[in-house]
Structures are given as structure tokens and as C-alpha cells.
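Only a single protein chain was left out; the remaining protein chains are all shown in position.
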Amino acid sequence: MSNSKVTRPSGRTPSQLRPVTIDRAFTKHAEGSVLIAFGDTKVLCTASVLEKVPPHKKGSGEGWVTAEYGMLPRSTHTRSDREAARGKQSGRTQEIQRLIGRAMRSVFDLKILGERTIHLDCDVLQADGGTRTAAITGAYVAARDAINQLLKSGTLKSDPILDSVAAISVGIYQGVPVLDLDYPEDSACDTDMNVVMTGKGGMIEIQGTAEGPAFSRTELSALLDLAEQGIRDLTQLQLAALK
Amino acid sequence: MSNSKVTRPSGRTPSQLRPVTIDRAFTKHAEGSVLIAFGDTKVLCTASVLEKVPPHKKGSGEGWVTAEYGMLPRSTHTRSDREAARGKQSGRTQEIQRLIGRAMRSVFDLKILGERTIHLDCDVLQADGGTRTAAITGAYVAARDAINQLLKSGTLKSDPILDSVAAISVGIYQGVPVLDLDYPEDSACDTDMNVVMTGKGGMIEIQGTAEGPAFSRTELSALLDLAEQGIRDLTQLQLAALK
Amino acid sequence: MSNSKVTRPSGRTPSQLRPVTIDRAFTKHAEGSVLIAFGDTKVLCTASVLEKVPPHKKGSGEGWVTAEYGMLPRSTHTRSDREAARGKQSGRTQEIQRLIGRAMRSVFDLKILGERTIHLDCDVLQADGGTRTAAITGAYVAARDAINQLLKSGTLKSDPILDSVAAISVGIYQGVPVLDLDYPEDSACDTDMNVVMTGKGGMIEIQGTAEGPAFSRTELSALLDLAEQGIRDLTQLQLAALK
Amino acid sequence: MSNSKVTRPSGRTPSQLRPVTIDRAFTKHAEGSVLIAFGDTKVLCTASVLEKVPPHKKGSGEGWVTAEYGMLPRSTHTRSDREAARGKQSGRTQEIQRLIGRAMRSVFDLKILGERTIHLDCDVLQADGGTRTAAITGAYVAARDAINQLLKSGTLKSDPILDSVAAISVGIYQGVPVLDLDYPEDSACDTDMNVVMTGKGGMIEIQGTAEGPAFSRTELSALLDLAEQGIRDLTQLQLAALK
Amino acid sequence: MSNSKVTRPSGRTPSQLRPVTIDRAFTKHAEGSVLIAFGDTKVLCTASVLEKVPPHKKGSGEGWVTAEYGMLPRSTHTRSDREAARGKQSGRTQEIQRLIGRAMRSVFDLKILGERTIHLDCDVLQADGGTRTAAITGAYVAARDAINQLLKSGTLKSDPILDSVAAISVGIYQGVPVLDLDYPEDSACDTDMNVVMTGKGGMIEIQGTAEGPAFSRTELSALLDLAEQGIRDLTQLQLAALK
Partner (left out) sequence: MSNSKVTRPSGRTPSQLRPVTIDRAFTKHAEGSVLIAFGDTKVLCTASVLEKVPPHKKGSGEGWVTAEYGMLPRSTHTRSDREAARGKQSGRTQEIQRLIGRAMRSVFDLKILGERTIHLDCDVLQADGGTRTAAITGAYVAARDAINQLLKSGTLKSDPILDSVAAISVGIYQGVPVLDLDYPEDSACDTDMNVVMTGKGGMIEIQGTAEGPAFSRTELSALLDLAEQGIRDLTQLQLAALK
């Protein structure tokens, strides 16, 4: 593995994120509404405050944080079927929205939240790889905005958010570990890994898959190094956006 | 009926459209991609060219133009269920997407289009009344862009689009006919009508409903006058955007 | 436009309804049960009184009026799929049953009705064009019978029905506006419009679509004249049937 | 068991059928269309000839005979949910339509029928017990009419129908075996059995269920005697109707 | 009919059951868990005690007994679609689970059971004909185990099970009535009948179908004789297994 040799389709260095932009208050109705871009990947993340909880939390005194994910049919290179028209969400969609939900709950104290739900909707307007990591990173900012509103209005007395959370993909592309795969890299890489970490640097979730040959512990270690650095950068960008 | 007296929540005059903006190439993959805003109503309309036709057109030598419509769950004041998660599209959604499809087909020569499909996806990012009329007005521009691409590439030799098409709502608000209802007006009006017309001024579809008391022929006539004028304005805006 | 020249497949004059029959108490269980025929179009309309309301009306003190529509699979020229077997209602079915529901609610005072539901089921036994207009016209009679029963039994003290309601189709066939399209006309006409009006002559709903070339305000006006006259006739037939 | 003592709600003797009427050509589009009444139970049975076969018969040279069953929502004492709206057919519906299909296939030579389908639709307009037996008895007449049309037109050279088929219910009501249960008897009886037989007296299907206490071989034998006689009567009524 | 001549594929005599084994406590979580084998047909029957009842029993003081049935996709000769993946249970599955439920309820006193549900799940691990009869026969043993547990723990003071219940198939194979059809016989037989009886010899359900030519009363009688004997044997095997 020699990082210096790889030529990424985008011309980035192996450890370089795509340009990340985080626009808050992108739409007006949601308590939090963030358009996040990782390069050409654009995801609209809204946070809705609902004064009710799902059945398994009723009467518990605790709240709930959940997420749904969708792609607009023509967010992709070729048009995909609309899931609402097909009548069901794909396995991939469910997998991703479950991941986003777990990531967000990992930084929430549900007791402090009280019996209400933060419902995060992550809708991909344009896809170019890494939609789930952009969704998690943007959803945190939307959730932060929604919670800030509840704190400001006095609905919440103390802050249920314990830390920030962000996510990034890493992968082995042409034999070299690289950060933040875009679509051309994602389609061609051997190993693809998504890493979710808190602002304080704790690991929340890692999901790594060998698309081609199996990977080794050494490669895994290199990928995690890259991911840790990428998430440090994203955490800074989240902080800056929230100022 | 005295137009001079009504106070519209937005301060508009009875015959005044909301500010309309039409952004082309809003996303990068679709052959046509338009973000249209009627005030705070924002709809992303993409046109996809598919080199296939539905079964009822196979072997006919003719093409097809169809539309799908959706609202992001938090495009509305309070969060709505995601139709993909509920597993079916509501009656309202189906009604609207059928309307958009009919409107678009009314200006297409399907023989000239040949055996291919123009699939229009209209997704509401933010709703404030009039999503279906914005969708039709924006979808035309997206379709125009997609067809222009086919003409430019030589795939099409002649233009299958016969005229432009646009749509606007009119209604009786506090006893006065007004143009382009926003959400506060839509919720409170007595009669609500959607009118679809071609650039040349032909009527394609009118759908008027008395939400409160029945309406008269005289009121209907006043509403249609307003609509005709509104569509003339929208046609100009479409033309300007396409330059 | 010259009304005198057109030859309708049925030999009717442009302003002539098909023979309309309205048979009450066609089946024995429903509180109202009407078999209505517009020529060869035959729709069984039943009104069921349910002592419950949908969630959005619970505790409101108000009732609800709603409708469902279906076609028997072989009510049509060639057999259609059974919607129950396919597992969903088509967009067309939903559109029609929403229209019937709105039409019926337009003549009901839901406060006087109290917390109960009038559920109208309109099932097409034989189709020959105009099933939705026959359904609305017949459903009114069924609803009237059901309400009369509630008044007679003392369940209701005053009458929640404010007016009668009926519907008719009009269209431009071979360049001539004609009333009450049958299937051969419906398949071949340029513009097709359904009009719903109250017995007192107020307009409840108009839905007009250019199937071929766009239509003009003048044509629209001629169509509405025909519809007004047709609905006056249907109103008389409803009254006669209810005697 | 003493037949002389039972008082049936309808006043019938234990071995008496309800009045049976069979109206052919009840609707105009289907190749066969029969309204059959067993007392207050009224079922519309249509036979459609489709020039195609399901996948498992493609290329076999054989045809297919199948059936679907439905109840109009207010054919029953209290309104039932519409299966098309609920999005699926109940287990009971599927059970009944499978039974009708088997019964009809038992008298068909599918080779002589050739690669076409006879699709029987049995829709209950009014229910008062015994809808499945009325459906089978009426469907035979509808199928006979449809096949006669194919023979007359020369599409079929020889007759694929080998025998007639009819069905009747029997049950033990207040300890006494009775023929052709109506709804009050059906709700209160101990054992309920449906018997399908051919015109020549062969047994095609028996389905007997103890709703209350178990039944004995002796009781079963008495029930089958009644059923055989009832089917002989129905066979005569079918023959008479087809003249 | 001459029993002495038939050669059954398995070499059994016409009145011979396949080897039957009944293993209790096959899995550890269910209150009753039985693996029953009728030869190569193996069905796992579990009985679950749920401290709730379906809506139609709420507040009645009575309990409920119900069943669900499924086949593992590769329990059959060729792989069948997984019903969970297809999104619905087939008509056959529903028919069978309704039959199992009725059979089990026939031996239960629901008042003594009290407001709780015995939910029987019958899952076919390997199919070789007769899965529904094995399911009923095994489900009884599982239910018995579950009820015994409730009696032992004092939850129930008296026994809600009034009798045992078992089921067997019979059919006419190569002109000869035979007991307990295996798959090769089932595929080739003319008449196929399933019989459910109680331990005391009362008949609960008979379902007989002529797959080929119609059958006669004499043949029916011979089949029922076989079935009665088969169920006596199964009743002994149930008793032995429960010791």
C-alpha cells in the first residue's frame, strides 16, 4: 500500500474529503432542516419534533429518536423506481435508515428528551456516493437545531444531546486506502467501510465489506485511521455550521 | 364580489401571482431538472428519458409521457407519513400524478416522440399551497430541456412538443376570486379550482370544487378570467427561463 | 358548432339524457339501496348507517359521509382484473370514490348528522359510460332513504340533508357538445366533463379534460349549459323516485 | 332425529329448497351472465371467455377454468369492509373461490376447451346464507351459455362440458338434518356441510364441519341423502333455465 | 374395489399408516413444542400461550384458539417462494390454517380457557403429503402440553380441553381406498379426503374432493371407514406420546 501513487478520479489525495457544505434552515416548516453536500452528493435532512412516542416507549418517561431515508427517483444516474409506487422500501433503504436511527440515538439521552420523538428524514436529492454518511452527518445538525429550539422555548430544561455524531466512508481503491468514496470509486473499490463516530472520538458503528478480495487487519487499521481523521474534520464543519 | 376589498394574508392583490422562480439544471443526472418555486411552494421536477415504453404502447411506434408526484414527509407544516413506508400512495397523490401526466401528454405528439418514455418526477420539497400547479408548470420546463437534449443529439429529428403547458389555482377567498392560492387561503377558501392551459390559450383541464357553499356560473367565469391571465404570465416566465 | 348535424351512436339528440331508472330497495339489508340505470350503465348504490366516525371526527360531535366505488370485473366490455385480487384500488377508482364522497358531503350538515357515518357503496354492475355520474345521482337517493329511516325512527330529530345533488357528463363529440356520454361517445370524444350540481342549481364540482385538442371558453360555456339542463332533469327524476 | 318436529325460521320442511330463480343474460357484456337467487341470497355469476391461459397451461394445448368470488360490502346484514380497499382477499373468500373453480373444472374437458380460459366471477349482491352453493349452481349456467356461444360461432367444434354441476348446503338445525340453510339457520346450526355433485349424481366435493358438537356417521348419511335430493332438484332447475 | 391388489409406492397395505413419531419439547421456548412425523412429512407444531385475545373476544370472558401454517421454502421437492418475501400467504395456506384452527377449537371450552389465546404454529420442515393432517395431530399434543403447564402452575383451575383431536387423509388410489396418502399417492389419486375426528370418535370435519372422476356414496363410505380406523390409531399414538 502506497498512498502516494493512487490517482483518484476526482484528483483528491487519499485522505482528502470532498468539499462539504452544510446549509441550515433549508426548508421552513421543519424544526431542523439541513441541506448537506459531500461533493455532488446532496441530502436534505429534516428533524421533526413529535409530541408522541412509539408504543414501546409509551409511559416510559423516555423519548425516541428515529430516521427514515429515501432517494428521489432521479437522484441517481439512471432513474430508480419510486418506492412509494412500488409499495415497499427496499432492503437497502431499510438498512440505511436503521443505521441512521442507531447513530442518532447513540448521542441522545432519551430520559432527558422526555416522551417525545425526534423524527429525522433524510432524502437524497442528488447521489454521488456516500449518501448514508452525509445523511448521518447532516441529520445531527438538524437534530441539534430542533433540540436548540426546544431548549430556547423552555420545553426542555436540559440538553438531551450528549455529543455530536458524524459518519464517513473509507475504502480500498486500486489497492490504496482512501477517504470519502465518491460514486466512481464506490463502484470500483475492493473494500467499502462506513464508520460512525462521536465528536469525542468514540466509535459508534463500523460496517466494512469486502466487495472483491478479503481484507486484512492491516488494511482495516489503515482504513480506520483515515476514518478517524475524516470524522475529526466533519466534526469541525458541523461545529462551524452551527455557529 | 368586489375585488378591491379583500385582504389576502400575503398582501397580494386578487390577481397577483406569488413570486415565481424557475431554476434549471438543479440536479445533475436527469435530462431535465427544474426547481420551481411559487412563493414558498418548492417542487423539484425532473424529466428522465427512458428508452422503453409501457406494455400498452409496445410495438405501436408511439412513445409515452407519464408523471409521478410525492411530498417529502416534512415539506408540510406537520410531518406526514412517508408513503414508501406506509406501502402505498394516497388517493390524493395518485389523483395529482394522473393530472400531471394528462397535462403533459396534451402537448406531446407521441408518434414523433417514438418508442421512448418521458418520465416526470415532481417532488415537493416545501409545500405552501398549489403544489400540483407548480409541478405542472415546472415539469413542462424539465420536459422541454430533456427533449432539447434529444434533438441536439440527433436522437429526435423533429420536435414532439406542440405547445407549452402551465397550470394555476384560483379560488373564492372571503367572497372574492383570487389567483394562485397559498396555504392559508387554500385552507380557508370556499371554492378551489385548478386550471391547466396551453401556451396558445387552449384549456386542457379544469377541476373546480366547492369546499363550502356551491358556486355560480358567474363566479366560475370570474375564476376562469383570473386563471387565463395567470397562465399567460406563467407562460412568459417559462419562456424566459428557457432562454 | 351546429347541434343539429351530429349523429349520436344512440340516435339521441345532443341534449337528450339516456333513459334513467331509479329502483329503490333493490337489496334488503342496506338502509338505502338503489339500482340506478343511465341507459345500459347500471350502478348499485347502497347507503349504510354506521354508529361510528373515522378518527379525525372522533369527539367532534360531527358525523361523516364517505363513499367507495367498484366495478364488477365483467361489468365492462372485456374483463378487468378484480381489484381485491390485485390487492389495490386503481388511481381511477380512488379518484372516483373521492369525487362521490365530496359530492355527497356538499349537501350534508355534518353537525346535524351527529357522530355517525353514512357510508355509500357504489358498485357498477354494467358499464356503458358515465358510471361516476350515475353513482352520484343514485347515491343521493340511497342516502336520502337512509336518512329518512333515521328521522322516522327518531334517531335524528332534524334533517341533515340540505339539498339534493346529482351529476352528469357532457362532452364534445364530433365537434358538437352533447349530454350524458355513453361508452361509444366517451371513447371517441375530444373533451369530457363531469359536472356535479345541487337541486337548487349551485355548482359543486366540475372536472373537464381535453382528451384531444384543447377546448375554448365558448365550448366550455355550451357544455355547462347542457349540464345544467341535464341536472335539472335528473333532479326531477330523483324527486319522482323518492315519492 | 325426527324430521317432523323442527320449525325452520322460514317455515320450510326439512327437505325443502328455498325458491330458486335463474335469470340468464342479466348483464350484457359477459359471454354468460346469470343472476341466481336461492331465496334472498342473490349472486351474479358471469362467465368470461379469455383467449389466453395462465402460465402453467401455456403451450399445453389445454385450457383453464377458474373462478373469483366477492361480496358487495353491503350485501350482508352489517357492512363488511371492501376487500379491494383493505388490499387483500380474506381467507374465506379465497377458500370459496378455490372451491368454485374446482367444482367447475370437474365437469370440463380442458383439452377440448383448447388454450383459452373460462373465468367465472361470482359476486354476491345480497347474502342470506348459501352464497357459495348458489354461486356454483349459477356459475354452471353462465359457463354453459358461454360455451354454447363458442360452439355456435364455430370457435369450438365439440363440447368441452361433460356434465352439469350444482351445489347445496345441508346442516343439522335443532337436531334435525335440513336442506339449503338460510342465514338464521346457518348461524345457529350444529353441523354445516356443502356438497357439490354432477348432474349424473357423482360426488365432486363434500365439506362438512361440526360447528358445535361432533357429528356421527348416521347424521352424515342423513345429510348426504338430503343433499343428493336437493341437487337433483337444482339440476332440473338448471336444465329448465337453459331451455 | 379390491384392497388386496393395489401396490402402494411405499409398499404399505391400504389401511396402513406411515410410521408416526411424536417428539415433545422439540424446541425450548414454546409452552408446547412437538415435532410430528408421518413418514417423511415432518411438521413442527408449537403452542404459545398469549395473555390476550383478539378484538372479537375482548371482554367476553372467553379465550381463543387459533393456528398459523407455513412451509419452509425447501420443505418441498422443488423450492417454493417464501410467503414472507412474496408479501402474502397463498389461498392454500390460509385454507389449511383455518382448518387447523377450527379443528383445535372443536375440543376446547373457551369459557374455561378464560381470556387468553392458544396460538398454534405449524411449520412444515419436510413435506411428503399429508402436512395438514400431521399438523392437526401434532398441534393437539402441543396444545395439551401448553394447557398442562397452565394447570400445573395454577393459572387454570380446570381443564379447557374436552377431548383429543386428530386428522388423517384417505383417498382412492388406483381404484382402491387407501389410508394416509404420501406425496406420490397424493399426486396420482382420484379422490382425496381429509377427516378430522375427536378421540371419542365424533366427526369434526370432512373435506373430500374428486380430483379425477366423481366418487360414489359407496366409495365415500369405504374412505370414512379407513379414516375412522386411522384416527383411532393416531389417538393411541397421541396418548402414548403424552405419557
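We just call them A, B, C, D and E in the order they show up, numbering each chain from 1.
To be clear about the criterion, a residue touches a chain if its C-beta (ideal position, glycine included) is under 8 Å from a C-beta of that chain, and two chains touch if they have at least 3 such contacts.
This structure is a prediction, so every number in the text was calculated from the model and none was measured.
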Visible contact partners (per top-of-document touch definition) of the missing chain: A, E
Given E:Leu50, E:Ile112 or E:Leu237, the one touching the chain that is not displayed: E:Leu50
Interface residues of subunit E (partner: the chain not displayed): 27-30, 33, 40, 42, 44, 46, 48, 50, 68, 70, 72-79, 82-85, 87-89, 93, 119, 121, 123, 125-127
Residues belonging to subunit A that touch the chain removed from view: 88, 91-92, 94-95, 97-98, 102, 106, 197-198, 200-210, 213-217, 220, 224, 228
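The definition used in the following text is that only the chains that are shown with their structure count from here on.
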Distance in touch steps, counted as few as possible, from subunit B out to subunit E: 3
Most distant chain from subunit D by Cα centroid: A
Chain centre separation (subunit C, subunit E; CA means) in Å: 51
Centre-to-centre distance between subunit E and subunit D (centres being mean Cα positions), rounded to whole Å: 28
Touching two or more other chains - residue numbers and ranges from subunit D: 87-88
Chain pairs that touch, as defined at the top of this document: A-B, B-C, C-D, D-E
